[in-house]
Structures are given as structure tokens and as C-alpha cells.
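Note that one protein chain of the assembly has been removed; the remaining protein chains are unaltered in position.
Let's turn to chain A:
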Amino acid sequence: MGRYVARRLLQMIPVFIGSTLIIFCMMYALPGDPVRAMMGDQAYDPAVVASIKKDLGLDQPLLQQYVNYMTGLVQGDFGTQIASQRPISDVITDAFPVTIRLTIFAFTFVTLVGIGLGVVAGLRPDTLRDRGLLTLTLVLVSMPSFVLGFLLQYLLAFKWSVTTPTVTDSTDFGQLALPATVLASLSLAYVARLTRTSIAENLRSDYMRTAVAKGLPRRRVIGVHLMRNSLIPVVTFLGIEIGSLMTGAIVTEGIFNVRGIGIEIYEALTRREGATVVGIASLMVLIYLAASLIVDLLYAVLDPRIRYA
């Protein structure tokens, strides 16, 4: 078990180096010079541009720049932003907690409501409530998040004044509720459908019949025998979903004015702040890797037949 985790952790190193190199090259290949772009439309002085680039090491060849960047990164230095001249680690620590809060909120929502709905529908397949859920999820899947975002914002904040239209304080979970719900809605639909199918399938399996025949109480049959086996595909999906909830929030963050990692990486991209993009993206890579490791470990919890040596 310990060795398995250690091996997985070691495997992360080459993945990490490879992904940062790819992102770094991509940023480098993009047209547009960040220092020049900073100067804008009006007149500017090329001598200053050259001097800034020299000070930041942006005039060096690609590989040299990458080596410099990685050397800094290993020592915990994410580099400095070109325009704002702030350390990138500061920028990330500002935006990251916001995203994490939003993601945790959305993730909890997805897990509880999604699995709940799925179980309710799956236990009675092809009844009215099952059809109702199918229709609801169909609507959620087909509605783009910005439509849902603007709609809920309009209804809840302007028509009924239940909540504030935008997030002014990201530590206030009341304000985060709306963006988190919108963010969660798509995955919610998938989780509900996945759970429903899995439950409906396993209801007909042999071990279920055995459990019922043994005369076990219904709560135990469903709570332990059925759920544990049905949740494996759902857990896989949820694990991957953590990552996409974090990075996929650009649209939602924009509508509700949440200053998270999504907006940050988008802005850095349009400004060609290479180091910021690479920094945030590699952090995302790490989160994906960690999430998939947790998922694999959870398999063992859910299904005793799976063991890691």
C-alpha cells in the first residue's frame, strides 16, 4: 500500500516536467510580445521594451528560459509577473483559496444532491420520478452554463432579491451559493444519471437477491450492498470532476465576479504572462494527479476485492 502510493508519487515527477515543458513551449509559440503589449495603443519607447525584456531574461532562447524557470520553481520561486511585478506565488495564493472554496461548495453540492437524486430515481426505474429526473438532467445538460447563470442571477438577485447579483466577498458562503450551484449543475446532471443507471443495474444482480433472501434489513441492503458497488463509476467521475470544476469555472467566475484561478489564467493568457500561465497550469496538473490517486485509493475502500501491493 505504502509502496504503491510512493510509486504513484514518483511517477508524478516526469509527468509534471513534461506538462510544464509543453505549456511553456506553447506560450512561447504564441504570437504577441507581452512587454510590447503592455505599452498599448499609444506611443511607446522601444528602448524601454528592450531593457525590460533584458532584465526579465525574456531575450534569452526558449530552453534557457525554461531551465531558468524550472530552477526557480524547484526553489519555490514561481517567478514575477511582467506587468504588475508581483511575485506569481502571491497572485496564486490570492486566487487559489477563492477557487477552492467555490469548488468545495460545488463539489459537495454535486455529490450530495447528484447521488441523492440518482439513488431515488434508480431504486424505482421507469416510474414517474425516474422519468422526472431524466427530464430535469436533460435540461441541465443541454443548457450552457452562461444561460443558466444569467437566468438564475436575474431571477434570484433582481426579481426576488434573495441573494446578491455578484460576489463581493468570497469568504461569504451565502454569496457563493449561486455561482456554486450554476457551476455544479452540469456535473450534477451527469452524476445523477450515472448513479441512477448503476443502481438500476445492480438492483438486478445476484448478490442483491442473496442479501434480500438472507433477510437483511432494507437499509443495510441498499446502504451497504447496493451503494458500495454502485458508486465505483461515480467516484471515478467525481475525481476527474474536481479538476474541471476548478479550471472550467471561467464563464461562471466572469458572470458572478468571482476572482478565482479561472479568470486569473485567462487574463494571464491574453496578456502573454507566460510564467503565470505555466505556474497555474502546473498546479492544476498536480491537482489532477492527486485527485486520480485519491480515486484509485477510494476504489479499495469501496470494493474490498481491489488491493494495491
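Criterion: contacts are C-beta pairs under 8 Å (C-beta built on N, C-alpha and C of every residue); 3 or more make two chains touch, one makes a residue touch a chain; residues count from 1.
Going forward, contacts and distances are computed from a predicted model.
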item: Protein name (UniProt record) of the chain left out of view, among "Ketol-acid reductoisomerase (NADP(+))", "NADH-quinone oxidoreductase subunit NuoI", "Peptide ABC transporter substrate-binding protein" or "Aspartate carbamoyltransferase"; value: "Peptide ABC transporter substrate-binding protein"
item: Of A:153, A:181, A:230 or A:247, the residue in touch with the unshown chain; value: A:153
item: Contacting the left-out chain in the complete assembly, out of A:119, A:263 or A:289; value: A:263
item: Where the missing chain touches chain A, by residue; value: 1-2, 5, 30-34, 36-48, 51-52, 55, 83-86, 90-91, 93-97, 100-101, 104, 153, 157-158, 164-166, 168-172, 253-259, 263-264, 270-272, 290, 294, 297-298, 300-301, 304, 307-309
